[in-house]
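Structure below; questions to follow.
Here the complex is missing one protein chain, while the rest keep their positions.
Chain naming follows the written order as A and B, and within any one chain the residues start at number 1.
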Amino acid sequence: MRSAIPPASAALALAALALAALAFAAPRPAVAADTPDPVADAAAFQKYFTNKFPKLKLEDFVNGPYSLNEDMHRQWVEKEEFPPYDFSLDLGKEMFAKPFKNGKSYADCFPNQGIGIRQNYPYFDAKEGKVVTLELALNRCREANGEPPFSYVKDEMAALTAYMAFTSRGKPFDIKIPNDPRALAAYQNGKRYFYTRRGQLNFSCASCHVQSPGQRIRAEILAPALGILNAMPIYRSEWGGMGTISRRFISCNSQTRAVPLDPQADEYRDLEYYLSYVSNGLPISGPGARP
Amino acid sequence: MTITDDGFIATRRLILQGALTVALVGLGEIPFSLAPALAAANDKYPEDAFKQKAEADAIKSLYGRTAEPSDKVKLDAPEIAENGAVVPISVSTTLADVTSISFLVADNPNALAASYQIPPGTMPSIANRLKMAKTSNVTAIVEAGGKLYSATKEVKVTVGGCGG
Partner (left out) sequence: MASTIRVRATSTGDITEVQALIQHPMDSGFVKDAKGAIIPPHFIQQVTFEHDGKNVFVADWGTAVSKDPYVKFSFKGGKKDDELKISWVDNKGASDTTTAKIQ
């Protein structure tokens, strides 16, 4: 290249170029979305919903569709007078207190004897390097004490988590992401799952629960994603019985004609981690009722 | 023991505790077990009324007369049921001398859903949860001072309460 630039400046320019090239070649976060910033995520997530529904208080979001539709709200208030999950809750309390065959009990597996701790789940287990949910912790407790695990989707697991949620009622979600790249990766994985379209209907979780809360999908009013796990486990009129977080994730996948994963699959654990974290600050209201 | 119209042999009254259960003879369409289990003297279970399909027939069987709409009967039901399996419905009335209140869902397979006996001293106000097979009129019947009064409201159902 012909130029009148003196050799010294040319060398400097070349050096600058080389440096710049090096800088660009080094791995660095090129786009904001690739840098996990859960704190910013949660703030943006909550702001999105409170802007969308300015008349709602933050804690109202835990009631899902009931906070978004007056007619449904009245039906819910009536049901809450004597809620359909009462039997499951009582069963859960009994089950929780009953010792295992080896004499130990659930209280031995959990901090604070398992009372008033639901809002801390899921948590990132540094030793295992994975997210641990409450349902998973309960079955691990059973197995560690020589008891067979419960089905993740059915009544016993629902009863136990109903009781544990009940002891935490009113306490705000307090999910922690430790300063550990694996924890951040799990969080990101959950977030990615939430926003990825899948299945025959090509819906992501966000398609319904971020884009369309308060609107109908067929005949059902959609719940907002904010606070969507706070009321778990739930007695659904549709099921005529209780369901756990595992049950809901699986049925959501099936209903959108996507392939449901196994309960407590990595993606589900990470998804629960993400969804719980972005709802930090909202009160636990479980067990709950839903249409 | 009496032989009913359906060719059954059924006891009409059973003692509450240690009730005798009459074996059910499968009868095709009829969904009811004909093993009525009953309580004290005046509290006869209105089996026949529950078997009726049409609302008018159920009311006739239950009360033997027809009802007139009254704005003194306040029926509370949702516009759209969140789920047909559990529809909270309640009724209250300012009418005096109420002896009975019944709930009917016109388009259910059998219209009569529930019937309540109101002895003196009990308030004429009831809340319950009913199943609705599909969008239908819901009617509350109040028997007061020997006459029948009613209120009706349409409740939309988008998911059937009977498994649909």
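Here, contacts are C-beta pairs under 8 Å (C-beta built on N, C-alpha and C of every residue); 3 or more make two chains touch, one makes a residue touch a chain.
Model, not experiment: these values are computed from the prediction.
Of the options B:Phe50, B:Tyr63 or B:Tyr149, the residue whose C-beta touches the omitted chain is B:Phe50. Remark: the omitted chain is touched by one listed residue; of B:Thr93, B:Asn108 or B:Thr139 this is B:Asn108. In the full complex, chain A contacts the hidden chain through residues 81-82, 84, 86-87, 90, 94, 240.
Counting the whole complex, the residues of chain B in touch with the unshown chain are 14, 16-17, 19-21, 31-33, 35-40, 43, 45-46, 50, 85-87, 90, 105, 108-110, 112-119, 121-123, 125-133, 161-163.
Going forward, only the chains that are shown with their structure count from here on.
Chain A and chain B have CA centres that are 44 Å apart.
Remark: chain B residues 78-83, 85-88, 90, 127, 129, 158-159 touch chain A in the complex. Listed in rising order, the residues of chain A touching chain B in the complex are 71-72, 74-76, 78-79, 84, 218-220, 237-238, 240, 291.
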